[in-house]
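What you see is the complex with one protein chain gone and the rest in place.
Think of it as A, B and C in the order they're written, each chain with its own count starting at 1.
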Amino acid sequence: MRTQALLLASVAVPLFGAACFLLATLRPRPGWRLTAWVSPACAALSLGAAIALAVVRSGHGPVTALGGLVRADSLSEFMLIVIGAVGLLATAASPAWLNAEIAARRASPRAAAKHSALVQLFLAAMAAAVLTASLGLTWVAIEATTIVTAFLVGQRKTRQAVEAAWKYVMICSTGIALALLGLLVLNAAAAHAGLPAGLDWTRLVAAAPHLNRGVTRIAVALLLIGFGTKAGLAPLHAWLPDAHGQAPAPVSALMSGVLLSVAMYAILRVKVIADLALGTEYTRTLLLILALASLLLAASLLISQRDYKRMLAYSSIEHMGLLALGAAAGSPLAVAAVLLHMLGHGLAKGSLFISAGRVLQLTGTHRIDRVSGLASRAPLLAGCLGLGILALLGFPPFSLFASELGIARAGFASGLGWVTTVALALVLVIAAMLLTHVSRMLLGPAPAATEGGLAAGAAPPQAGTERASTASVIQNGSVATLAPPAIYAAETAKPAAMFPDSGLLPVVVALAACAVLGVYAGPVTTLLHAAAQAVVTP
Amino acid sequence: MSPATPALAAAHSASRFWPGIGAHWGLTWPALAGAGTLALITALFSLAVPRRWRAVVSGAGTALTGLAGAAAGVAAVTGHRSPTLSVPGVLPLSGVTLAVDPLGGWFIAVTGAVAVAVGSYAIGYQGRAASRPSAAVLPLFVASLLAVPAAASAVTLLACWELMALTSLLLVLAEHKRRPEVAVAARWYAIMTHLGLVCVLAGLMLFAAHARGDSFAALARAAPHLSPAVKSTVFVLVLVGFGSKAGLVPLHAWLPRAHPEAPSHVSALMSAAMVNLGLYGLIRVGSGLLGGGSAWWWLLLIALGAVSAVYGILQAAMSTDVKRLLGCSTTENMGLACVGIGAGGLFATTGHPVLAGLALAAALLHVATHAAFKTLLFLAAGSVLHAAGTRDLDALGGLRRGMPATTLAFGWGALAASALPPGTAFVSEWLLVQALIHGLHGASTATAITLPLAVSAVALTAGLAVATFVKAFGTGFLAKPRSAGAAAAHESPGSMLAGMGLAGAACAILALVPGAVLPAIGRAVAAAEVAAASGAGGVVTLRLDGLAGEVSPLLLTVALLIVMVAAAAWLRALPARSARRKARLWDCGGGPLTARMEYTATSFAEPLQRVFDDVLAPETDLDVTHHDEARYLVASAEYRGRVPDRIERRLYEPVLRAVGAWGDAARRLAPGSVHRYLGYGFYAVAGLLIVLAVTR
Amino acid sequence: MNALGVTGGVLQAVIVTGGAPVLTGVMRQVRARLEGRAGQGIRQPWRDLRKLLRKEAITPEGTSELFRLAPLVLLATTFTAAVTVPFVTTASAAGPVADLFAVVALLAMGTATLALAALDTGTAFGGMGASREMTILALVEPTLLVSVFALSVRAGSTNLAAIVAATVHDPVRVISPASLLAAVALGVVTIAETGRIPVDNPATHLELTMVHEAMILEYAGPDLALIELASSMRLVVFLGMLSSLFLPWGIATALTPLALAGGVAAFAAKVTLLGAALAAGEVFMAKIRLFRVPELLAGSFLLALLAVASSYFLTGPNL
Partner (left out) sequence: MNHTAFVELLNLACGALLVTAVLILWRRQLAAIIRWFTVQGLALTAIAAIIAVDGHDARLGAIAAGVFALRVIALPLLLRRALARAEADGGGRALRETSPLVNVTASLLAAAVLTLLAYAVSRPVVQLTPASPAAHAIPIGLAVALIGFFALVTRRRAMSQLASFLLMDNGITAVGLLTTAGTSLIMELGISLDVLFAAAVLQVLTSRVRDTFGHADLDELRELRD
């Protein structure tokens, strides 16, 4: 009973949060200051619930609730933890971000409340997706995430935002519709194999060997492409850079950090059934094609990338490709590495998107070549960005090193030597390009525009983190307000001054967590292996 | 490793007061653990303490870390056994395995000793300007350097390797706000080091996949049963990976960039300690784990080494940036060491254990000597930069007045580097040449063709090294100052001099009594499974075991000193002497000589540049502007000349261009049209369905 | 290191130091006669030295201790070589020093020090001379070591004493192609290292051509005397090495007065002959341009390499 309560909490808490925010929007003048902190609170609660669930249930079998509609095994619990962790990161960073937006008159308190409500719904939908006991309901939940996030992507009603939202909804719905088709076909096969309706995961796995091969092949292909769309895998990846580029920073963090992983979760589940029904070769081939295509695409488009948020988005495509590669390898080690990679990537990419959001607020431009000398203008921000990128490239002590190494090991060990080598080469190109672009943004002397900034930054060395730099921005903001070009500086000056670092605190914590995980995962490791067992073909 | 001995004694006493340590933990682990803890504590404190104390804390902590590391290394090479540590919890999914054998111990000891000198130097060099990150990362870098040779599984090696890369990258970035070149250099370094990592990773993982286990023990056990194709693939991959770290041509491109732009104490650590680990990897994997393999591996390594040596020293001879010069000379010395390693492997595979031991011993000794004198040189160059504000030899000169101690240090280092007796490198290169020469007996034809060429490469390298360092010392420190900065140069603070002094002392010991370290090298060679022992021994006189050959640098030096003293005394004893008189230099009667009339470094190197015209392909352009009245009257003539890195021109630029073209072409994949995007999916689905319909 | 060697060392010290200027005198005389001049007599170099040693020591302005130390180092290196290389007896005074590489490096050390001293003056002449000398040194090194390689293959060691002993025991080897090629190569090296025509002209003071002279332009008095002495000794050492390596006949193998006397006489005779031949050759040759020198050295390098090759291929792999 207690476990079931915990189980439902991770869906119910965000729903409650959403309700609070919706009420807040109803009030004529929402008291924003206070309500802003509801969402981090909810996220923290659900993360706590997830961890508690994992602790309570460890050692016992899966728990079910709502008459078998909801079930949690180790894999779902791990996914809940991923969602909770990244959700906490994103929501903890959003008050500062939203305040800055409000202060810059780009959003009203009501819009902010609406935004927070949608974010909570988004979190609830993702939690539901990993908790439901049946493939069908997982599909429903994943499609629900698209609907919820559509307005988040298009929140800023600019041309680009609308364009991004349209592409996002159109492409994702199409892809997910393909998954629906596959799902129905699989359902037919299951029915023919004598399964009751409902596409229950465990029943499917149990009956998988009896599924009709021909039908399952079609179903699996469609399911992989369909869920692959949502996971940002080629060929239907194109929504990702646009949506991630246009969505508000915390939302990009959530989408890139967890949404993709949730879709990958569905793929992992489907893979088990497929392997049992068709043997490992079929899914492995499909996944390898998707993986290499995604990696190649990410590498090609990162080379002459000019927009730093799109750059991060393409790097997400790369990492999803790596996950697909690991899934293709399919050994227990590979799957454990894939799961750890989900967590590490979620934390790192979330931090990066939030930092990128700060950069956007500070400089007012998406262009890489218009941002320079960040390290001397905003050392803390630059540090977060730089360390985040290093984490993303898989440098130790960050956990992505351990997971990428695991994936590579598993790849070579399961006879995918050549593919893994090609993937490594592509990853090298991507790493080179990320380093190049980011170092252009971070390094070098501060641009001439902020000469005063440099002075201010240099004057108080001890306290010379964000505060000094924002001081500089105010300075040249206020001097430059008369001059039209630097208007954005005048705008960003105020919020930056009002909220020095609070927006980056979660980022620092998340990166630290990522590093700790990379050195010593402790109990997480056991959970990882248990979760891996859940989706490794026996 | 002079600085290490007290620490070793300390470890001894520790084991006495703390029974059990010495017993089953050996001396190595406590020392290494101490090093790690010290590094972490130092890092935290450097973050915490106010700017005034930062440099002191980080420098002293680094020195102590190095001391502990050196103690561990010395304990290992003096034959103290230590158990293999296995920590499954750390590094998720893989776990960490550590072990220190004499081979690893040798590199650990060298690294630790370098770190001691660098640490005490860093106190003065960082000074008030010490930024929080670089002060905190310095000890961590040293710790990671110490950890790499202690790794006993492929995954652990890779983890330590990447930590080393990360920390060094952060240190290279230290001065990026002052010079834009730093960012460029860091970019090159990061990308090349990542390339190296990918190759090592692929090689080791392939190896581990075939060995069904990634601990070195498992790899070594499986090696004999592997197919030659797999073994060769692994070797070539790790050769590329480790070679890029060792700065072997053509993967050296990062080296002459990163070394000049990094802070000098970091350059010293990178050049004297980090690049060695590339060699360590080659020895460990090539000889130790793969167990020899086929002869062509080693012939290839010899060829690479020879080319790197000659090319590196040529670049050094041409360069006028003193730190770039030192960087290129690092490539040279790594090349020489690779010739030794290659020869060792070659002789081991062709069944000449004595020669194999000798060659590898030469390589290992050269690693140590190079570490000693390159530390000294970089530290001295650093204090020049610190004092005169420039690294350009053409703008230096006359430093001997302002900074006599630094001049002495650089001179001693230059002598050591140019392989002249009683210089440090003389002994190791002598051993190397001995090994090569004796290898001709009963060699196969390929070997018989390779060895003389290798010898001549080594000889040419030695000759050019003399020219290079005469240029560096002569134009940089002697003669007249060529710029205001050089004229105003002042001596560095005591801590920096102390660092240089330690390095200089190490140089002296290795130069005069190299025999003292030969037993340790012998154990290392045995651990590398190349030969039973180093093929040389003796303390005062170095004798080859089983071969005719002996040299005694100590005797040589003593003889020189005696003769000099005698001659000086004789001069004094001459009749009808009056005191020395000062006199004007011969200025051809026209006014006093100015600094502008001196030979610069560029002009000094000009004859060599002409000789090696075809290799270096120097670029010169001359614009002459005439008077409008008469085209025979020259108004002004401007001459510009530079010696670009040829390999970079021929190898890297095309690749970079190709990648750029690829990127621009690929941008057409994302034109922004939703129809195109959906089309990708549609065609993919249709194609897939067709395939499914056709195949059953 | 044995009695024979020590005795030889002492004798060599005396002979080389005392005889080197005489050799220079002889060579100048030979040239003079061949050019139809009367010449100054073979003792002239000694007279010059005495005069220089009597003069007061001069320190050019702005030069450092290194400038003053250089002559001593030069003398010391040359003298040490002169003592340890087996000229008179097959044994060396100090075996561990008589390694061929050690000797070569020792002599190079002297040259390098002189080059530094030249740079120390800061005059254009000094720089020019140093730069040229270093270039030649760098290019000579490969030839030298590879021909040493060729010779050592014969004896299985690079220790001079061992090589000489081996040659004495088996004189036929001298006419093996390997050793002939090596001899020619070493001859060229000797010319380059001792700064004789056609590489350098010891008698010139023309900016465009001088190498060695440009380096020592600022020296005067006793310092100059030391340098002159050292360079003439250097010539003797090189010629002596040639003689001991390729025509070691008459060299003393036993510690008997007769043998020693014979050794001394043979050494003197050989070196004088070689010197005379060198001088005679110089009469018929002109100095070549500095940038043609590499061609000459490349040629000698080729010969040395061929020497190694032949020592391997003509005698078969298993020597």
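Simple rule for what comes next: contacts are C-beta pairs under 8 Å (C-beta built on N, C-alpha and C of every residue); 3 or more make two chains touch, one makes a residue touch a chain.
Keep in mind it's a predicted model, so treat the numbers as computed, not measured.
Asks: With touch as defined up top, name the shown chains that contact the chain not shown.
Replies: A, B
Asks: Would you indicate which residue among A:A36, A:A100 or A:V215 is in contact with the undisplayed chain?
Replies: Within the whole complex, the residue contacting the unshown chain is A:V215.
Asks: With respect to the chain omitted from the figure, which of A:H60, A:R105 or A:R159 is a touching residue?
Replies: Here the residue in touch with the unshown chain is A:R159.
Asks: Of A:D242, A:D275 or A:E318, which residue touches the hidden chain?
Replies: A:D242
Asks: Which candidate, A:A9, A:A92 or A:V185, sits in contact with the chain we can't see?
Replies: A:V185
Asks: In the full complex, which residues of subunit B touch the absent chain?
Replies: 666-667, 669-675, 678-679, 681-682, 685-686, 689-690, 692-693
Asks: Which positions on subunit A touch the chain that was left off?
Replies: Residues of subunit A in contact with the hidden chain: 69, 134, 136-137, 139-140, 143-144, 146-147, 150-151, 154, 157-160, 162-167, 169-170, 173-174, 177, 180-181, 184-185, 187-192, 197-199, 212-215, 217-218, 241-242, 245-246, 301, 304-306, 310.
What we mean here is this: only the chains that are shown with their structure count from here on.
Asks: Which chain lies at the heart of the structure, taking centres as C-alpha averages?
Replies: Nearest to the common C-alpha centre lies chain B.
Asks: A-B versus B-C: which interface comes out with more C-beta contact pairs?
Replies: It is B-C, judged by the count of C-beta pairs in contact.
Asks: For subunit A versus subunit C, what separation do you get between their C-alpha means, in angstrom?
Replies: The separation of the two C-alpha centroids amounts to 77 Å.
Asks: Per the centroid of Cα atoms for each chain, what is the distance between subunit A and subunit B, given in Å?
Replies: Spacing between the chain centres: roughly 42 Å.
Asks: So, what's the distance in Å between the C-alpha centres of subunit C and subunit B?
Replies: Once rounded, the distance between the two centres reads 36 Å.
Asks: Which residues of subunit B touch subunit C once you look at their complex with the stated criterion?
Replies: Contact set of subunit B toward subunit C: 397-398, 400, 418-421, 426, 430, 433-434, 437-438, 440-445, 448, 452, 455-456, 458-460, 462-464, 466-467, 470-471, 473-475, 478-480, 541-542, 547-552, 555-556, 559-561, 563-564, 567-568, 571, 574-587, 593, 595, 597-599, 603-608, 610-611.
Asks: What does subunit C use to touch subunit B in their complex?
Replies: 53-54, 56-62, 64, 66, 69, 72-73, 75-77, 79-80, 83-84, 94-97, 99, 101-102, 105-106, 108-109, 112, 115-116, 119-128, 130-132, 134-135, 137-142, 144-146, 149, 152-153, 155-159, 162, 217-218, 220, 222, 226, 290-291, 294, 301, 305, 308-309, 311-313, 317-319
Asks: Sort out for me which residues of subunit B touch subunit A in the complex.
Replies: The touching residues are 50-51, 89-94, 133, 155, 158-159, 162-163, 165-166, 173, 176-178, 180, 182-183, 186-187, 190-191, 194-195, 198, 201-202, 205-206, 208-209, 214, 659-660, 662-667, 669-670, 674, 676-678, 680-681, 683-685, 688-689, 692, 696.
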